[in-house]
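Would you mind keeping the following structure in view while I ask a few things?
The complex appears here without one of its protein chains, the remainder shown in place.
And then chain A:
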């Protein structure tokens, strides 16, 4: 491997990263340490009452920024075996979901914007990271989503150049044909869970 460009970046603690809090316990059902001591009064035969009730099943949970964050924050950095989330390369406030066509209210099309903050301003791997994020999103989001992955303004010396490359469909497609590059990206995504 070539000499590392930034061998000693700052690392956020995994416990401090934004996560989705578990929804507060449904209804009055008690869940705690006593659950193990006390299985609910045994119920045979009536078990057909399945645990997920109708109401809950109908409740829709739209794709939100946290979900996008969860998809990409576990990608590893190509230089360190550390996640993009821990390196603060991606962060929750830098993710936005907006309707692609605000003038057409019924359109299901949505655009996800992800701003990337490289660990140092001259990081030559910024493009690879951007591509990795893009590939992960393309594999994981439904087709009505458009991706817009960019370097956050002022965080990279050649940000505009990198952005041009990431936005150019042809060049992205060509890059994805490159076996060595895809190998790197596949390795980055091995840690996605």
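The rule is simple: a residue touches a chain if its C-beta (ideal position, glycine included) is under 8 Å from a C-beta of that chain, and two chains touch if they have at least 3 such contacts; residues count from 1.
Note that contacts and distances are computed from a predicted model.
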- Protein that the absent chain corresponds to, by UniProt name, given "RING-type E3 ubiquitin transferase", "Beta-hexosaminidase", "Multifunctional methyltransferase subunit trm112" or "MMS19 nucleotide excision repair protein": "MMS19 nucleotide excision repair protein"
- Query: For chain A, which residues lie in contact with the unshown chain of the complex?
  - Reply: 4, 7-13, 15-16, 19, 21-22, 30, 32-34, 36-39, 41-45, 47-48, 50-52, 57, 60-63, 67, 70-71, 80, 82, 139-144, 186, 189-190, 192-193
